[in-house]
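One protein chain is absent from this view; the other protein chains keep their places.
And now, chain A:
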Amino acid sequence: MAHPVQLGLQDATSPVMEELITFHDQALMAMFLISFLILYALSSTLTTKLTNTNITDAQEMETIWTILPAVILILIALPSLRILYMTDEINNPSFTIKSIGHQWYWTYEYTDYGGLIFNSYMLPPLFLNPGDLRLLEVDNRVVLPIEAPVRMMITSQDVLHSWTIPTLGLKTDAVPGRLNQTVFTATRPGVYYGQCSEICGANHSFMPIVAELIPLKIFEMGPVFTL
């Protein structure tokens, strides 16, 4: 989950998110360098005593400042497209879970091995235990295994919602009448939070998603199937 006054992305819990963070850092570094160069050029233009009102053209400089930005943009675009296509890959998931958005809660269906279906409502602030996170905790978390590709099939029963877990690099719209698919592989156990990311009415801010990722051996023993 995010901590107060957080500026950057949350730590990655899946390989795709690691790639996204690396790309974000590289692109941001390029942007900072260019911005500081422009800031320096601007300030030196405004404070210099060397002025000449008869300059007409500067072909060499113009050539350089056409080619260099184009090259920089290509160097940013190629990794970006690679990651874009990587997020689309379905690498033989071992487990499929359905997530259905309602106003204003989520329903999770584990129908691969048996028929577990449950709702996940936000815990109202009056029901929080000490140490719980306000507006982020739910009564029933989605329990998932780590280190196994998990396929999430996401849809909605009424209006648009969006199923999001930033630390896994997931954001998939829940569209009524449509089934969207996303696949992820978590690398470490823990409890990860996300919030509905498509405006869906009065309680849009109050339908969070909590994924509890546990080791595969414990998940296989089946505690999640006893509600």
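The rule is short, and it goes like this: contacts are C-beta pairs under 8 Å (C-beta built on N, C-alpha and C of every residue); 3 or more make two chains touch, one makes a residue touch a chain; residues count from 1.
Operating definition for what follows: contacts and distances are computed from a predicted model.
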item: Per UniProt record, name of the chain withheld from view ["Transcription initiation factor TFIID subunit 5", "Cytochrome c oxidase subunit NDUFA4", "Carboxypeptidase A1" or "Thioredoxin reductase 1, cytoplasmic"]; value: "Cytochrome c oxidase subunit NDUFA4"
item: Listed residues A:Q6, A:Q59 or A:N129, member touching the removed chain; value: A:Q59
item: Residue of A:H24, A:R82, A:R134 or A:R178 in touch with the missing chain, whole complex considered; value: A:R82
item: Footprint left on chain A by the chain that the document does not show; value: 59-60, 62-63, 66-67, 70, 81-82, 85-86, 88-91
